[in-house]
Structures are given as structure tokens and as C-alpha cells.
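Every protein chain but one is kept in place in this view of the complex.
The first chain written gets the first letter, and so on, giving A and B; residue counts start at 1 in each chain.
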Amino acid sequence: MAYRAHVLISGEPRCVAKGAREVEAALVDKLHELLLGDEVQVMEVSSLGHGDKGPELVIYPDGINYVNVTPEDARFIVEEHLLKGRPVDRLMYKELPEPLEAPATKEVRVVLENVGRIDPNNIEDYIAFDGYAAMAKVLTEMTPEEVLDVLKQSGLRGRGGAGFPTWLKWTFARQAVGEKKFIICNGDEGDPGAFMNRRVLEGDPHAVIEGMIIAAYAIGAQQGYFYVRAEYPIAIRTLRVALQQAREYGLLGENILGSGFNFDLEIRMGAGAFVCGEETALMQSIEGDRGMPRTRPPFPAASGLWKSPTNINNVETYANVPKILLKGPEWFASMGTEKSKGTKTFAVAGKVKRTGLIEVPLGITLREVVYDVGGGILNDKKFKAVQTGGPMGGCIPEQYLDMPVDYESLASLGSIMGSGGMVIMDEDTCMVDIARFFMEFVQEESCGKCVPCRVGTRRMLEILNNICEGKGQPGDIELLESMSQQIIDGALCGLGKGAPNPVLSTIKFFREEYEAHIYEKKCPAKVCKALITYDINPDVCIGCTRCARNCPVQAISGKAKETHVIDASICIRCGVCKQVCPVGAVNVG
Amino acid sequence: MKSLEELQKIKESALKRRSLGQEGARARVTVAMGTCGIAAGARETMKAVLDEIEKRQLNDVVVMQTGCMGLCEYEPMVVIQVGESEPVTYGKIDPARVLTLVEKHLLNNTPVEEWRVQTNK
Partner (left out) sequence: MDQGVIERVDSVSARYNNDREALVEILRDLSKEMGYISQDAFAALAEKLDLPESAVFGVASFYSMIETKPHGQHVIRFCQDAPCHVAGGREVWDALEAALGIKFGETTPDGQWTLMTTSCIGLCAVGPVMLVDEDVYGNLTPEKIPDILARYTDAGGVA
């Protein structure tokens, strides 16, 4: 006869010490008293996972855990839950709500100072916190040369990735000869997991507008463009409102603040093409063409939008500018390292306890980001690597955790600062799989102009796929390395030149994982499905049938109360059995 | 606006408008309405705040919106400040929780500790 319910009770020593045997006796006793002995089976298992809260039991098919159970409670549970079908809320184990805690330690807010504090749809809120005061000072008291000089002293470098000194970029545009000059804000933020710019555009749009006005004054431009990806509809709406209000208040348009300076801004939207974040591709897109990069030189400062001198910076760079002019270059330069000044926003994602968006002084160590800001690795697993710089960045292993986060240090490790994405990986992450993930991304986003990038990334992806599927060949690693070099040499733009970085950096620091995949046909992190097997430990299996019932392909056989077996030829390695097993009997090898 | 003086005047009046207590309103409710907030249901939260305030005719409470507070996993987030006391930031505030916040914090000036987000300074 089949039982209608099962009660598993933990026989863990800690539970026994706290009276699990007495609880079990009380359970059995009460079940017989209520004539449920034939309907409900009681079994002792080695552990249920919360030994510190024992005695513990779990009732199936409901899958409800009870903790800190006394014999008295046990009798009550039998009567309420098993007889009357009313689970006992008071004794149920509940995942404690995580304390809502902000990762604010070590944060220094410059760019994000106003975000979350002001109403982005109300220009007066921005003005209340000294908004447009820097612009007013610039337009009424300073010459363009003085503005450039302040920026030079501040040490501000481009926040879009490459870290080119902002004052120098502006100086080139100022010195370039042209009837018309343009200012562009690059808001085509496309790296997976990175959303620093969206947050600034949505939360403090006027800071970016003000920075652009100052830039326009410094280089002598009268027209500017915001290029924002269409995937950010709320940022675009907020920006539209902000531009309208700035015009109404006379902060954009003709004769701003009676200074005689004219400047206006328009929004241009992307339409779903990652490569448009590259500056020359972006300008092609504004001009209404396919967004394909072109050769540099000429650089945009000399010949950019419609062949006119153009200055292009990203959202975060412009947002820093008003603060620098208001508080002084010395203040800005007091934060950061010798060559990398100020703060930087990072989107911290992956296997850390606290993910999210932070702003920290440059020069903070990776260890501080992972452990102090991120709160350490999720489930206290082992740290493996941090990926910086998005799809064109690299993976940095544990031995470099004490490296400061600045442009030069990251570059020396084969990665980049990029726009500020950071993905933290733990021991369960397969580095070959990660390299494949990023290669898939750039392969799809390659614009197709240069053969090394268009064809090379595809070939590299095929090799990586083969390795992950257990079809790797001796020589594959060397082939990946030489193809990487060819793509770096032959591609025109940053996307192509950076595409091999995730592969090269993982080969450099985790070569043994590639070798395990190729030569031993093993995935050490147990991620690549073709290289792992699932099996059930007969000593642990209690024959509860959950795995067999949940298997999507009926690969598991076995009768109730008997050991179950997985047929490897049918198994699709989805891992569901491991997830549902109440006693941890499923192993991955 | 055509001069520095005008800019200064707007700043002063805006600061006054934002202040609570003697000159401004009695309390302020701020709802984070970045994309992350909206994705997590901030529009419904905002609507519940406005409905509740209208229903109870709390004319001395200002409601405003702001951008992402940087703790997206706790969205929808709401900040309540009563008078000149420290603002309290709350996480995961759905319409049902709005009701409690209005009753306990806005009306009786008792912050609801359970939903408070600890912002370590």
C-alpha cells in the first residue's frame, strides 16, 4: 500500500542531542493513536540541512520543514497537518528575510550625489543643489582656456573606457578649424550588466546637460547631441523633459544667462546595435547611416560629425564636469591615484552578496570591491575571478585581488576599465564557458565591416563551442591565441580589437581549465553539460521518488523506498533531480 | 532666466520648497521611479501613495519622485521624512505596505523598522 505522506526526521547528531529521538517517538505514537500509521510513513534521514535548528522534520508531499520541534509540537503537527491538513505556521522553517542593508561603505558620491535625492523631472530641484551654478560661473567669469586649464589640473579622464584625458580631447576640438563644431554625449551603454549611465540620465539629467554646455563653451560648439540607446525609454523621456525645462528657463538656446553664448541640444536614439557605442560608428548612426566604425585618424576632434570638429564623451564624464568647476580641481584630484583621479561608478553583478551600482574612488582594490562593497561571495563560496570592462574586458584571478582599480593596473592584467561593469565569479563558474559567452556576444554584435572580426570571432566561437562540448582538439588553445592576435592586429575598432580579451585573459590565468576540457574531457566547475554526469548515491537515496517524478525526460527509474538510478544515455543534465532531492543524494561528476 | 541673480533666486525658493517643518510641508514621501523601480512595480506603489493621501486628505504631505537609489534589488523603494527628523528609507514597498507606512509613519510618526533599509553612513 502506498503512503499518502512521508515524514522525514533528521538523525543528525545535533538534532539527536536536542531530542530528535523523543520527537520521533511522539510522532509515531500520535500517528497510531489517530490510526494514521498505515497512511503516513516516518523515516529517519542523515540530515535535513538546518541542524542548528533541530530537531527538524519535513513532511512530503507538501515539502514543509518544521524546526525546533518538541515532542509536544510533534503531536500537534500530526493532528493539525497530517490529520486536518492544516500546516502549522508557527513551527515552519522560513528563510529569514535578509536584512535590508545598503552597500554604502566606501562609497563616495560625486556623479551620483543627486541621484535618488532630487526629482529629475523638476529642474528647480537640481538648481536647489547648486545646479547650473558651475555653468553660470563659466559663462560669466571664465575664458574657454581657463576651463581647459581647470580640467587639466583636475586630471579627469574619459569614463567611457579608454581613459583619454578629457582636457586634451577638448583642447584638440578647440584648436581644430571648422565653421561648425559639435558636442556629443555617448549614452549608448550596451555592455551586459552595466547600467551606470542609465541611472545618471534617469536620476540627474541636468548634470549631464550642464557638463555638455560647459564643454560646448570650452571648444566653441553651438549644437550638441545626446545619443541614447532605445532600450532606455525612461531615460529618454526624462531627458526630453529636462531639455524642455532647461530651454524654458533660458539655460539652453540663445544668449544663455545673458552671456551671448548660444547652445542647444537634441536627442538621437539608437536602434539596437551594440557597435554604435564606438564613437565613429555612433556618428555614422547620427548621420542616418549604418553604424559602422571607420578608421582613425582623422579623429572626431578634427573631423567628426558631418566632417566637423566634434567632441564626444560619455555620460559619466560630462556629469563630473560641473562638480569640478564648482568645487575646484584640487578637490577632484584629491580622490583617486596618481594617474587616475576622482571616482568611478561600477555595476557590480554576479556571485556576490550585494549586487548593485556603486561609486567609489579610483584606486580602491578589487578585494575591497568584492568583500567590502559586494559583501563577499554568495553562500561563502570561493572567489574565482572578476571580469571587468564588459565584453571587451578580461577576467582577473584571485592573486591580483589587491590590485588597485585604475586604468593602468587593469590594462596591465589584460583587461580594461570599460564603462564600469564588474562581474564577480565563484568556484562554480567555468572560465571556458564565460569566454564562450562573451565571444557569442561580440560575434553577434560584430558589424561585419572587417573580416578578421566578422569571420575570426565566428571561428573562435566554434572552437570554444567544441571545447565546451567535449570535442576540443590538442592545439585548440594555441589556435585561439594566434587567431586572437590576428583579430587584434586586423580589426579597425575597439569592439574587434577587444573581442579576444576574454579568451586571452582566461587562457592566461586559467589555462588548466581549458586543458581539462580538451585533454581530460572534464569541466572542473561542472558547468559544461557534455562533460558532466549525474548519479545517485545509493547509500543516501531514500527512495522518495521526487527525482523520478520531476525528471523532464524520464531518465530516472526506481520504486518507492528503493534506490533510484539515472540512465546517463537519456539524462539531459538539467540538474532538476539534484535540486529536488531532499537528502542530497544526487552527485555531479 | 537671464541673469545670475535670477538663478540664485530660483535656488533659494527651491530650497525653501524642499524644506520641511516650519516653512514647508509637514512630511514628504519620495518614490524611486528609475527603470528598476518601475520594473519592480513603483508605478503601483506611487498610485497607492497618492490614493491613500487623497483618501485621508493629507494636504500637508508632499509626494515626489526620484531616480534609482542604487539598491535595485530592494525596489520599489520609498523614503519618508516627517518634519525635520531623519528621512527613513524603505525597501520592497508594494501597495499593501503603503497602507501600513501611511498609518504608522506618516500619521503616527513611528517608522516601520522591519522594512527599513539600513544605509550605513
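The criterion applied here is as follows: contacts are C-beta pairs under 8 Å (C-beta built on N, C-alpha and C of every residue); 3 or more make two chains touch, one makes a residue touch a chain.
Because the structure is predicted, anything quoted here is derived from the model rather than measured.
> So which of A:G272, A:G475 or A:P538 would be touching the chain we can't see?
A:G272
> Which listed residue (A:G356, A:G374 or A:G558) would be found touching the missing chain in the intact complex?
A:G356
> In the whole complex, not just what's shown, which of A:G19, A:G37, A:P192 or A:G328 touches the removed chain?
A:P192
> If I consider the whole complex, including the chain that's not displayed, which of B:C36, B:V61 or B:L101 touches that chain?
The missing chain is touched by B:C36.
> Since one chain has been left out of the picture, which residues of chain A touch it in the full complex?
Touching the chain left out of view, chain A contributes residues 189-195, 198, 230-234, 268-274, 285-292, 306, 347, 349-350, 355-356, 437, 447.
> Residue-wise, where is chain B in contact with the chain that is not depicted?
The missing chain touches chain B at positions 35-36, 38-41, 72-73, 75.
Just so it is clear, only the chains that are shown with their structure count from here on.
> Per the centroid of Cα atoms for each chain, what is the distance between chain A and chain B, given in Å?
Chain centroid spacing, chain A to chain B, equals 28 Å.
> Over in the complex, which chain A residues touch chain B? Could you list them?
Checking each residue of chain A against chain B gives 99-105, 112, 115-122, 124-125, 127-128, 130, 132-133, 136, 140, 198-199, 202-204, 232, 234-235, 238, 249-251, 255, 257-258, 355-358.
> What part of chain B is in contact with chain A in the complex they form?
1-4, 7, 10-11, 13-15, 17-18, 32, 34-35, 38, 64-74, 89, 91-92, 115-121
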